[in-house]
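Starting off with a structure, shown below.
And now, chain A:
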Amino acid sequence: MSDIILKTVGLYKQFGALSAVDHATIDFKQSEVHVIIGPNGAGKTTLINLLSGDLLPTGGTIHYKDQEITDLPPDQISLLGIGRSYQKTNIFPEFTCKENCWLAGQSRQGSSMKFFKAASRLKEVHVRAEKGLEMAGLTSQANTVASAMSYGEQRQLEIAMMLATEPDLLLLDEPLAGMGTEEATEVTKLIKKLSEDHTIILIEHDMDAVFAVADTLTVMVNGAVLETGTPEQIRASKAVQEAYLGDEDGDH
Partner candidate 1 sequence: MTKKVSDNSRRQFLGGVAATAGVAAASSFVPTKFAIAGKAPVKVGILLPYSGTYAMLGNSITNAMKMRLEQAGGMLGGRPIKYIGVDSEMSVPKAAPNTKKLIDKEKVDFLVGPVHSGIAAAMAKIVGKRKTPIMIVPNAGSNAVTGPLCAPNIFRCSFSNWQPAFPGGKLMADEGHKTAITISWKYGAGIQMMAAGTESFEANGGKVIKDIQVPFPKVEFQAFLSDIAALKPDAVFAFFSGGGAVKFVKDYAAAGLKENIPLYGPGFLTEGVSAAQGAAAEGIKTTLHYSADLDNAANQKFRTDYTKAYGKGPNVFSVQGFDTASLMLQAAAAVQGDMGATGDVITAMENAVFLDSPRGQWKMSKAHNPIQNIYLRQVQGGKQKLLGIAAEALEDPAKGCKLA
Partner candidate 2 sequence: MDFSTFLIQVLNGFQYGFLLFLVASGLTLVFGIMGIINLAHGAFYMLGAYLTYWLIGYTGNLFLAILGGILIMAVLGYLIERLAISYLYDRDHLHQVLLTYGLILIIDDLQKILWGTDFYSVPVPEILAGGIQMTENQEYPIYRLFISVVCMILAAGLYVLINKTKLGMMIRAGASNREMSQALGIDISKIFAIVFSLGVTLAAFSGMIGSPISSVFPGMGSEILIVSFVVVVVGGIGSVKGAFVGAMIIGLADTFGTVLLPEFASVVVYAVMAIVLLWRPQGLFGQT
Partner candidate 3 sequence: MTQEKIMRFILIGFVAILAAGPLYLETYYTELFIHMMVLGIFAMSLDLLIGYTGLVSFGHAAFFGLAGYLLAIVTPETEPTAIWISLPVVLAGCAIAAAVIGWFSVRTSGIYFIMITLAFAQMFFYYFNENNDLGGSDGMFISNKPLVGWGDFQFLDLENTTSLYYLVFAGLLASYFLLRTILNAPFGQVIKGIKANEHRTKALGYNTQNYKLVVFIIAGTMAGFAGFLEAASSGIVSPGNLHWHHSGIVIMLVILGGMGTLYGAVFGAFILTLLQDKYTGMVELMPDFMSGMADHWHLFQGIFIILVVLLVPNGAVSLLAKISQALGKKEDAK
């Protein structure tokens, strides 16, 4: 099937005796927003880490477009057009917003092993960095040092940096975590907008946001894939309700 952009086959990751990701086989379709949900410790973040190359799998394979990327390091995966944001804010704290996005944008400029040309003369990088900032709504903060911004803004910066790398596929690990309602709404809108021309794999706990954006849902429990389907299918699934959604609803 040509509209599958990324797939994992029997992917698993062992930490000592614990199977963090347990033989997960998932297809991610082009242009969809594919949300992965599950209780804490279900292995969602580990899965993202495997996809982005931050972790090497114990077994199984990962395919992106026509290529196997199972053992590729994060930098090469990024260059293939897979961008990611982190659950725990992962930025350059002592850089300004613009500089954060600058470094992201510069990575698409071919090799940066250039020693004599001033970086500031790379016009395309300006464009990318500013576009990233603009899309994430941070244009006014361009010259603020990242560590001086609020937590929510740092989360936005996280996304802005990812966008500055102009990825095709976005791996978003709880982008709404720690955000206020207003910011969360903004970011949800942004994800919606991004979904128009990007494939998105999203981990999120905020169920309102999840159902607002999801095309496909995968439920993970204890590292294994419990079920994959449309939001309606998942809502209707008995197994999911028992294992997860039911409890979650009960909490509300």
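A word on the picks: all candidates are chains of the complex that A comes from, given by their letters.
Just so it is clear, contacts are C-beta pairs under 8 Å (C-beta built on N, C-alpha and C of every residue); 3 or more make two chains touch, one makes a residue touch a chain; residues count from 1.
Bear in mind that the values here come from a model prediction, so they are computed numbers and not experimental data.
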| item | value |
| --- | --- |
| Selected partner (touches chain A in the complex), from 1, 2 or 3 | 3 |
| Of chain A, residues touching candidate 3 in the complex | 52, 54, 73-76, 78-79, 84, 86, 90-95, 99, 102-104, 106-109, 112-120, 122, 161, 165 |
